[in-house]
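Here is chain A:
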Amino acid sequence: MSLFRLGSGSYHPSGSILQITALKNVVQIRTATKKVSGSKTNKNDSAGRRLGPKVHEGNFVKPGQIIMRQRGSKIHPGENVKIGIDHTVYAVEPGYVHFYHDPFHPLRKYVGVSLKKNLPLPTPHFAPRVRRFGYELIEDPSEAVKEEQHMSRKEYLYQPKLDELSKAREENKSNLLSKFNEFISKELSLELGAKDLNLTLERYYNVHELVKLKGMSVESAETQTTYNYVHSLKLAKARGDLSSEEFEDSLAHYHDLVDQLSKKITVDATGALTKYLSAEEKASRKDEIIEKLETEYSNRVLSIQDKIFVGDLIATPGVFDVAEREDLAKKYLPLVVPLTVPGSVIENIDARKPPKGVIVQRIFDEATRSTRVVGRPKEVFATQ
Partner candidate 1 sequence: MFNPFRPSTISGFPSGSVVLKTFVRGKRQSTQSASTKKVVNQLSALSASRKQPKLLNLCNEDLIKHRTIVNAWKMFKRREEQRRHNQLKKQYKSIYNAMEDLKQTSPKLFELANAKEEGKRFPLEMRVPTDFPPTQPWVYNYSPKKETK
Partner candidate 2 sequence: MLSRISLRRFSVLGAAKAAQKAEVDWIASKNQWSYFNDESYVKRSESLKLNKPEIRESLLSNSSESGPASIENYSQRLAYHSPVAIDETFKMAYEMLETDAGLIYKNIDRFRAKLKTATDEKEIEFLKKTIDKLLVSAEISNPEVLYNATFNPASTLDMSQPVYRQLAKEKWESYDLMITMQRLEQLHVIPDTLPTLEPKVDVKVKFPHNLEEEFSSWVTPGEILPAYAVAQPPTIQIQEFDTVESKQLYSVLIVNPDTPDLATNSFSTTLQYGLANVPLDNVDNVIDTKKLLENGDKFTFKDYVPLVPEKNAQNQRACLWVFKQNGELSIGDVARENFDIRAFVETHGLNAVGAHVWRQHFDRSVETVREQYGLGKGRVFRRVRGTKPIIE
């Protein structure tokens, strides 16, 4: 009797497949006898597992309430419902239980929780989801302040670092501002009121940061800074801090100031504050520097002093932009001076005992298709 039970695939908690397959190979002969003691596997019957639905169509459920206990997913979890480790289906939102079919999985039965009483499931595919907010407002002001100030452990541990960062930023800013202030008062001798000076400093600090940190072009950095100020004025007006006349006045004043400044100061490609150069002036300075570089510092091996001088020439404030500087540096201060430059190759040297300040290099000669050993002065290499 027990053999048939096992073979028919009915649920049996302790029976294993191996046992079944082993038993299948036994040839059974039924005789007209009755075993008195039964068989070992006869008594392994467990109590019922109390499976089945626990709530029914249209019933209200609370979050976490079990809707169905089952073996395998006889019923699939639908909207606002989840499935547990043993395929127990439970609600995650309060609402009304509905059993339904889903057109995307036509052979499955689903159970879901509808958040409103008369809302059918499934929700149409392209309709917005119905969602519950669920968080309650804290009415008590002191409790609210306490809750608002509550930090997660991660945030709390991060505070000292944040303070440090903001301190460093402040310090950097004040340093820069004083430098800018010095530049404006000494080099340009601009007569500005305290308020205007402050505006100017703030403006060029922002432009400097945008250009230096983000690699923005000077023009768009200036536009962005103007926009920032105009935006803040607009917000002040919307808040009621400024009347519309005051707003217009401040706006006009700022535009005047910007016009006045833009003809005197500008920011360099590296973010440094410099004197404004007109387009013609800039072009003539460029030509001048390039010509000097071309005539005096090209096609020869440069000494260290020369290299420093060339570097300074390329970094002349306010003349070249970043790409141009890179190109010039590549051309006049290469990492390794090409072999074709006169004086950069010393032939016929003793590779074992090279003279002082000469570096031995093995090079490939395209013409003879062979390698040969040459010496190269130290100055040929930028890193030496």
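What we mean here is this: contacts are C-beta pairs under 8 Å (C-beta built on N, C-alpha and C of every residue); 3 or more make two chains touch, one makes a residue touch a chain; residues count from 1.
Selection rule, in plain terms: all candidates are chains of the complex that A comes from, given by their letters.
From a predicted model like this one, the values you see are computed outputs, not experimental measurements.
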Selected partner (touches chain A in the complex), from 1 or 2: 2
Contact set on chain A toward candidate 2 in their complex: 62-63, 93-95, 115-117, 125-138, 144-145, 147-148, 150, 206, 209-210, 213-214, 216, 220, 223-224, 226-228, 230-232, 234-235, 238-240, 330, 334-336, 338, 363-364, 366
